[in-house]
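Data first, discussion second: the structure below is written as structure tokens.
Here the complex is missing a single protein chain, while all its other protein chains stay put.
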Amino acid sequence: MLEVNSLTVDYPTRGGTIRAVENVSFSLGKSETLGLAGESGSGKSTLGLSMIRLIPPPGRIVKGEIRIDGVNIVELPESKMRILRGQKVAYIFQDPMTSLNPVKKIGAHFVELIRTHEPNTKKEDALERTKKVLGLLGILPERMNDYPHQFSGGMRQRIMIGLGITLNPNLVIADEPTTALDVIVQAKILDLLENLRRAYGMALILISHDLSIILERCDRIIVLYAGNMVEYASSAELHKNPIHPYTQGLLRSIPNIELSDQRLSAIPGSPPNMLNPPKGCRFSPRCRHAEEKCGLMEPSLIDVGNNHFVKCFAANDEGVAVE
Amino acid sequence: MGLRTYIITRIILTIPTLLLLLTAVFLIMRVLPGDPVALHFEKKATPETMEALRHILGLDKPLWQQYLDYVWGVIDIGYMVEHGYPNLGKSMQVTTEDVGGQIFSAFPATLELAIYAIIIAVVIGVLLGVASSKKYNSVPDHIIRGFGIITYAVPIFFLGIILQLIFGVYLRWLPTGLRIAPTVEPPASITGLYTIDSLLEGNLYKFIESVKALLLPSFTLGIILSGVFVRLTRTNMLETLRLEFVTAARARGLKESTVTYRYALRNAFLPVLTMMGLQFALLLGGAVLTETTFSWPGLGRYIVTRINFRDYTAIQGAVVMFGLFVTLVSLVVDILYAYLDPRIRL
Amino acid sequence: MKEENEAKRSILARLIPGFVSLTKHGPSGWMVIIGLVIVVAIVVMTAVAPLVAPHDPIESRVGPIASPPSWQFPMGTTALGQDMLSRILFGGSTMLQVSAISVLICFVIGVPLGLFSSYVGGNLDKTFSLIIDAVYAFPGLVIAIAIAAVLGPGVVNMALSIAVVYIPSYFRIVRSQVLSIKELTYVEAAKSIGAKWHSILFKYVFPNVVPSIVTVATVNFADAVLTAAGLTFIGLGVSVSIPDWGYDLTKGRELLSSGGWWVITFPGVMIILLALGFTFIGEGLSELLNPKLQR
Partner (left out) sequence: MSEIVRVENLVKYFPVQKSLLEQFFARKVDYVRAVDHVTFSIKKGEIFTLAGESGCGKTTTARVLIRLLQPTSGRIFFNDQDITQLKGEKLRLLRRKMQMIFQDPYASLNPRMRIGDSIGHPLEIYGIARGGEKVKKVLEVLGKVGLTPPEQFINLYPLNLSGGQRQRVALARSIILEPEFMVADEPVSMIDVSLRTTIIELMLNFRKELGITYLFVTHDLAVAKYISDRIAIMYLGRIIELTDKKTLFNEPLHPYTQALLSAIPVPDPERRRKMIELKGEVPSAIHVPSGCRFHTRCPYAEEICKEREPDLVPVTPDHLVACHLTERK
């Protein structure tokens, strides 16, 4: 359903070009769930936004293709792309407080969405459908006439999810959907998302810096570091058998309330400067197993078996020399 | 708080502002110079003549009483109903004439000029501002920004003179002064606005004549002011276009025009609207110069003429009138804002 | 003394790389540079006018009356037969003086008043704000006209009337900045380490207000130039005996109907250039310093 092939995204800035996403490839089947995990600057949001082609300018896709139901959207004219957004792919943003138009009533958001994509729908029918969706979200239909500021953050995120599923898309991309929310609300929102996804058979890409919720909610996980996929595996496999030193380090720095005597450790060093990323393996300056080779050659992303891909010389010897 | 309560409280809160305004004008005009009468005569009159004028104008009373007389004059509704204008005292130059009457007959000219100028300024400003923000950091953006900056730096009367020179002197397309050609009888005064009065009269010829007379002054003022609106709209659009709800709207596949106008502009316009009250003050300042340039018989020209006569009571009256006008406009703008922004009504 | 020298050196040491680094900020940085160049050029021009001007700017009949630009009088002559070029070279001084003095007055009154009012807060602050806002909302030129009419001609009086209009802008920007900075975490952090109030005000709050004040000051400069020209235009100018662009522009109207374009064009362009210089600096700076537009 979704196929991404060697996707590369650049952001030209005054200080030089930032390669935010580099050579990312993966695929996603119907009603599968994929987690994109990474820290600030890993390129996870850029990757998410490129799937609906809304990378903020001057960022642009310089290489690769993204196929949604076989159609390569990288080359799609904007008019066709616009129709795809909302209809086939829905996007849910991080901050529910700012993702609704403050001067528009909630109901009007829905009606506008429906009538943009299905111009022949009558206003009454659109309102009917809105009520139905609000019902699914646990929001009283009469609140349709309220403005966004009259809702709490959790409620607004529900509304965003509702807007996302109204047109029954095949794919929902949720970019840090619960980062701005409290844990109890977070759990409820993630449950809602999961239930709706099952009910409508949608695929889900969950983007988060919080590996806990990704491990908990996703079938497969991509770990991103400095725009690169460093590891790609099923969550069970990743949890039991993390191979890339970055993934290992990340797992060792998350506290788990179910463990009683946990020892956490940090990954040494600082996040990479994306204007001047380290040569070879991007993680090598912070890696405790780094060898000379790691700074000279860039390892390839190789399947180590079990559909478990790793980009590290610890897992395989293949790589490309850098100048 | 409902919209109606908001409006009522907002109106009530205008009262202290008005009092403050009257006091400030009084301080500047009567207290600051010491003796306006002496200034009026430039020391070329006998003490007796000066004393006589002081007596007629009531300037021989103690300062606090002058103050009370003056404030009472402005708010005396009875006087206003009887004469059709507030009591702003007598003119120093011609002591039989009421300043209020003179000001009220000059005011519609300024009002008409201001209305058309602000429409021109807002239309040009918002359209260019939006275009500029959509093409951020590209050549069109730089050109529009340049336009905004240059209009800010051009003295308004310089632009007026240049336009007079081109369209009036060389091309002879448009009149270079007055509200309507001297050969044409002005329309009967209903609103005092010639364009509207002539339409009410059903006289198309007079309408066209008055529009022709309005074109140059209102464009002069409008263009100069549009720069401010370009800058304001551009900055606010740039900030709004970066907000998440704009990206979210695009992500739902809404049309770019919907995103630009109903999402971004609708929100970016709110701060522009708040600024409009303040810009109106700027506009009135510009109107003084525009009226002088185009011999436009409005309040601004009135004040300038009176300065030449050193007619301080008249100047004071005109300044008060400008103040009242601005206060009224900012009241309207605030109410409009409350109407447009649902977050105000809690 | 030594400390003072050190302070001076460190300001210079900061200014020069600052100037160079402006070129790295794209159009906004260049705008600041162009604006600075224009303003400095005009100041220098006015300063060296007595040395380079071909004629006495005030003396009439140095040439023919109202003659168009020629080799002898590159900018033509006025209706009184004065040399336009010399008048242009000299004519900036009034505006520069008026704008500089008005900015100075605003700075000395508006900034401390804003700092004091917002830092003290409470009813005093409310009262000050109410008064200042009322003045701010009033048509600036009209106030300036009223004050200038009352005070009479003169550079300082003109500067004063402009300053009264502009003090509210300084007050408001300083006040709003102090109020928002006062709430910032680093001020709270300063409090939590036990810093004294004056140390908080001058080490933590004020340095972060300065950029906004500078931006307002440049706009103030540009506006002062235009307001001075406007006051001159309606007959509230400084004096006939001092060459002034605003005066020439006003007088030049009389020659227009007979086709005398040069008498308004040159002074008009000079006023625009000066105002433009200041506006460029202000516009560039405000874009550079707008945190909402920074990525």
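The chains carry the letters A, B and C, assigned in the order they are written, with residues numbered from 1 in each.
The rule is short, and it goes like this: a residue touches a chain if its C-beta (ideal position, glycine included) is under 8 Å from a C-beta of that chain, and two chains touch if they have at least 3 such contacts.
Please read these numbers as outputs of a predicted model, since none were measured by experiment.
Asker: In the full complex, which of C:A53, C:V156, C:A195 or C:I242 touches the chain missing from this view?
Answerer: If we include the chain that is not displayed, C:A195 is the one touching it.
Asker: So one chain is hidden, and I want to know which residue out of A:S6, A:S212 or A:N307 touches that hidden chain in the complete assembly.
Answerer: Residue touching the absent chain, from the options given: A:S212.
Asker: Of the residues A:L100, A:M144 or A:V185, which one touches the chain left out of the display?
Answerer: Of these options, the touching residue for the absent chain is A:V185.
Asker: Considering the whole complex, which of A:S6, A:S27, A:N72 or A:Q262 touches the chain not shown?
Answerer: Only one of A:S6, A:S27, A:N72 or A:Q262 touches the chain omitted from view, namely A:Q262.
Asker: Just checking the interface: what residues of chain C touch the absent partner chain?
Answerer: Contact residues on chain C toward the absent chain are 184-186, 188-196, 199, 203-204, 207-208.
Asker: What residue numbers in chain A mark contact with the hidden partner chain?
Answerer: Residues in contact with the chain left out: 39-40, 152, 154-155, 182-188, 191, 209-213, 215-216, 235-236, 239, 249-251, 253-258, 260, 262, 264-267, 270-271.
Criterion: only the chains that are shown with their structure count from here on.
Asker: What chain pair shows the greatest number of contacts?
Answerer: Per-pair contact counts point to B-C as the maximum.
Asker: Going by the average position of its CA atoms, which chain sits the greatest distance from chain C?
Answerer: A
Asker: Where the CA atoms of chain A average out and where those of chain B average out, how many Å apart are those spots?
Answerer: So the centroids are 53 Å from each other.
Asker: When you check chain B against every other chain, which residues touch at least two of them?
Answerer: Residues 242.
Asker: Can you list the residues on chain A that touch chain B in the complex?
Answerer: So the residues of chain A in touch with chain B come to 52, 54, 56-57, 82-87, 90-91, 93-95, 98-104, 112-113, 116-117, 147, 149, 160, 163.
Asker: Please output the residues of chain B touching chain C within their complex, sorted ascending.
Answerer: Touching chain C from chain B are residues 16-17, 20-21, 24-25, 28-29, 32-33, 36, 39, 137, 142, 145, 149-150, 152-158, 161-162, 164-165, 169, 231, 235, 238-239, 242, 277-278, 281-282, 284-286, 288-289, 292, 303-304, 307-308, 310, 312, 315-316, 319, 322-323, 326-327, 330.
Asker: Can you list the chain B residues touching chain A in their complex?
Answerer: Contact set of chain B toward chain A: 136, 242-245, 247-256, 258, 262-263, 266-267, 270, 340-343.
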